[in-house]
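Let me begin by presenting the structure, written as C-alpha cells, before commenting on it.
Missing here is one protein chain; the remaining ones are kept as they sit in the complex.
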Amino acid sequence: MDRAHDLEHPGRRRPSRRVGPALVVAAVLTLAGCSGGSPSTLDPGGTGAARIADLWWVLFWISAAVFAEVMVLLVWALVFRRGRDTRVRHGQPLRFVAIAGAGVPLVILVVVYALGLRDLAALGAGPGRDAPTIEVTGHKWWWEVRVPGIDGATANELHIPVGERVRVRLRTADVLHSFWVPQLMPKTDLIAGEMRETWLHAERAGTYRGQCAEYCGTQHAHMALQVIAEPRSQFEAWLARLAAPARQPTTEAERRGQQAFVQGSCAGCHAIRGTGADARVGPDLSDVGSRWSIGAGAVPNDAGHLGGWIVNPQTVKPGSYMPPQPVDAQRLPDLIAYLRSLE
Amino acid sequence: MSSRNLAAATSTEALTTELPVGRSTGWWGMVMFVTTEATLFACLLGSYFYLRFQHGGEWPPGGIAQPKLLRPLVMTAVLLPSSLPMIWADRGIRRGSRRRLRYGLVATILLGTTFLVLQATEYAELFHEFTLTTNAYGSLFFVITGFHGLHVLIGLTMLSWLLAAALRGGSFGAHRHDRVRNAAIYWHFVDAVWAAILFTIYLSPRL
Amino acid sequence: MSAQPGPRTRLAGGLLLWYAVLGGALAWAIHLMLAWGIDELTCASGSDRIGAVPLRVVVALAVVVPALATVGALLAAALAWRRTAHTRSDGIAEGTLGRTRLLAALGLWANLLFLAIILLGGVALLVFPPCQR
C-alpha cells in the first residue's frame, strides 16, 4: 500500500520539477525575441542602458546556474531520499554547508560586486563640460522641458543628438518623480528642493519612451515622455523651433481659435510663444500640434482626442489639474484647428 | 602583573562566565523598553544633524540666534544630580529602609519638577523669537526638547506613583523592590538623554 | 589558570567573549554610520574636505580603524574557541561549555562576514572620487 502510494507520486511531482526551469526558458525566449517596440531595458539604444543590459545577462546566467544547482539538489533529495525509515539521524556535516552556502557564494558575490562597481563608475562618468544640456522639471503629472539660454519650453518630449552625451538636469515643481528612459539610462529621482543630474546617450536614431517611475499621486500612471534621438542638424532645428515664436495661424478658423485661446480661460494656465499667453501653470503649448500624445501619454494626439480633452480632461485623465473647459460648441473646432496647427 | 591578569581573563573559567545573569523579568523588560526609547532619541538627534548638514548654510537658519547657554546649564545642574537621591532611595529600599525610599523620591521629584519649570520659562522666552512652525530648526528644537520634557513628566508621574505606594505601606521592602528599581532605570535614562540633548541642541551649534 | 578567577577577572572574561561575538558587528556599524554620514553630508555641503583634511582620508580612516577592530574581535573569538576545546573534565557544566563554544563559533563566522563587508565597501574608495554622483 505504502509502496503503491509512493509510486503514484513521481508522476504527480513532475510538474514541480519542470515549472521553474520551464519558466526560465520561457523567459529567455521572450527576452530575446519580444522586445520590438516596447521600452525594454534589454533593447538598449545607448551606452548607459547597454551596460546594464550586459550586466543583467551576466547576472541572469549566474542566477540560472545557482538556481539549477539548488533544484538539482532538491529534486535529488525528493527522489532518492524519501522513505518511511523513521530512525532519527544525527551528525553535522558542516563542510558542505560552509563551502556551498558561504564559500562559493562569497567568490561569486565578490566578482559580481566588482562588476557592479565597474558599471556604476561608467554611469558616473558623465558628459563633458560643453555637452548639450536639457532641463527637465517634473510636475504633477507632466514633464516640462527647457534648454538653458532658450526662452521656450515644451512638454513630455525632448530631443537629443544621436551619438552625443547630453546632460539632463532634473528638478521637481512639487513631489518626487523619477526620470526613466529604460532603453537609454537607469533612473534618477527628482528630489524636492534639490537638483539632480543624469545624462542620455543614444547610439541609434529613434524614439524612446520614458515614464515617471516614482509614485507621484493620482495620475502617476499617465506621466510618460518621449526622447527623440536624431542627427545633430535636426536637433539644432529643434533648438531653433524652441527659441522661435509659435507658428502663426493661417486660416480663418485657426485665427478664431487663437483668439479663443488667448481671450478664454486657456491663457490663464498655458503659454503660446508670441501670442501674449505666457502663463506657466500648465505645459507650454507652442508646439502642441506636433507632440506625440495628450496628457503625458494619456491619449494619442489627434483632433478627436484633443476635443475630448479640452471639454473634459477629467474623463481622460481623472485627477488631472486641468478643469473641464466651458468652450462653446461652435468655438471648439476652431480651437482644435488652431492647436493642431502649432507644430 | 598585567600579563597574569590577561592570562586569567582569557582562561577557560573566565571565558565561560555567564554574563549577564540573574536579572529579573521586570529588569529585562525595562531595559528593553529603555533600549527602544534610546533608539528613538538617537534617531531624533541623528535627524537634527542630518537636517543641519543637508541644509549646509548658516545654523540655526532663518536668522534665529544661537541658543543661550546659561539656563540649559542650570537645568543640567538640576537634572543630572537628581539621579543621586534616586540611587540613594533605591539602595535604601534594597536594605529595607522605607524612610530612605520616601525621602529620596521626594528629593528626585523636586529636582525633576524644577527642571520642568525652568524649561517652561525657557519656552516662554523663546516663543517670542521662534516657534515649532518657524522652520525645520524650530521644529527640531521644540520637538526634541519637548519630547524629552514629556519623558521627564512621565518619569515624574512614575516617581509620584511610587511615592504614593511607598507612603501607603505594605508595598516595598528588601524583598520587593522591583518597581523601584525599574522606575530608577527609567529616570537615569531620562537624565542620560538630557546630556545628549544638551550637547546636540545647545553646544554643537557653537562647534 | 588553575585557581578560580575572581569576580573582576570573570567580568573581564565574560566581556571578552561578548567582544569576540559582537565586536565586528559594532565596528561595522560605526564604520557605516561614519563613512556614509560623513560622505553624504560633507558632499551635500558642496565640499570634499573636512577642515584641512581631504574627505577621502577621513573616510579611509573610517574604513581602516573598524576593520582592525574587527580583526581584533576575530582573534578573540579564535582564542575563546581554542580555550574551550578540551575542558570537559574541568568541572564546567556541559551546558555552559557548549554555550560558550556556540558563541565563540558565532564570533568567528560573524567577524569574517563583517570584515568582508568593511573591505568590500572600502575598495570603493579606490574607484570613486568621494563626491561623484
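Order of writing sets the labels: A, B and C. Residues in every chain begin at 1.
Basically, a residue touches a chain if its C-beta (ideal position, glycine included) is under 8 Å from a C-beta of that chain, and two chains touch if they have at least 3 such contacts.
FYI, contacts and distances are computed from a predicted model.
S.K.: UniProt name of the unshown chain, from "Heme exporter protein C", "ABC transporter ATP-binding protein", "Na+/H+ antiporter subunit D" or "Cytochrome c oxidase subunit 1"?
M.R.: The record for the missing subunit names the protein "Cytochrome c oxidase subunit 1".
S.K.: As a test of the contact rule: which chains in view would the missing one touch?
M.R.: Listed by label, the shown chains it touches are A, B, C.
S.K.: Would you indicate which residue among B:115, B:172 or B:202 is in contact with the undisplayed chain?
M.R.: Spelled out, the listed residue whose C-beta touches the missing chain is B:172.
S.K.: Tell me which residue among A:178, A:226 or A:286 touches the hidden chain in the full complex.
M.R.: A:178
S.K.: Need a quick check: the contact residues on chain A for the chain that isn't drawn.
M.R.: So the residues of chain A touching the unseen chain are 9, 15-16, 19-20, 23, 27, 30-31, 34-42, 49, 51-52, 55-56, 59, 63, 66-67, 70-71, 73-74, 76-78, 81-94, 96-98, 100-102, 105-106, 109, 112-113, 115-117, 119-124, 140, 174-176, 178, 180, 182-183, 186-189, 191-194, 196-197, 209, 211-221, 224, 297, 318-319.
S.K.: Going by the touch rule given at the top, which residues of chain B touch the chain that is not shown?
M.R.: 18-25, 28-29, 32-33, 35-37, 39-40, 42-44, 47, 50-51, 54-55, 61-62, 95-99, 132-140, 143, 157, 161, 165, 168-176, 179
S.K.: Hey, which chain C residues sit against the chain that's not shown?
M.R.: On the chain C side, contact with the omitted chain comes from 25, 28-29, 31-32, 35-36, 39-40, 43, 59, 93, 95-96, 98-99, 101-103, 105-106, 109-110, 113, 116-118, 120-121, 123-125, 127-133.
As a convention for this text, only the chains that are shown with their structure count from here on.
S.K.: Would you kindly tell me how far, in whole Å, the mean C-alpha position of chain C lies from that of chain B?
M.R.: Averaging C-alpha atoms per chain gives centres 29 Å apart.
S.K.: Approximately how many whole Å separate the CA-defined centres of chain A and chain C?
M.R.: 42
S.K.: Which chain C residues touch at least two other chains?
M.R.: none
S.K.: In the complex, go through chain C and note every residue touching chain A.
M.R.: Touching chain A: residues 116, 120, 123-124, 127-128, 132-133 of chain C.
S.K.: Which residues of chain C touch chain B in the complex?
M.R.: Residues in contact with chain B: 1, 4-5, 9-18, 37, 41-42, 44-46, 79-80, 83-84, 87, 90, 92, 96-97, 100.
S.K.: Considering the complex alone, what residue numbers of chain B touch chain C?
M.R.: Counting only chain B, the residues touching chain C are 5, 7-19, 49-50, 53-54, 56.
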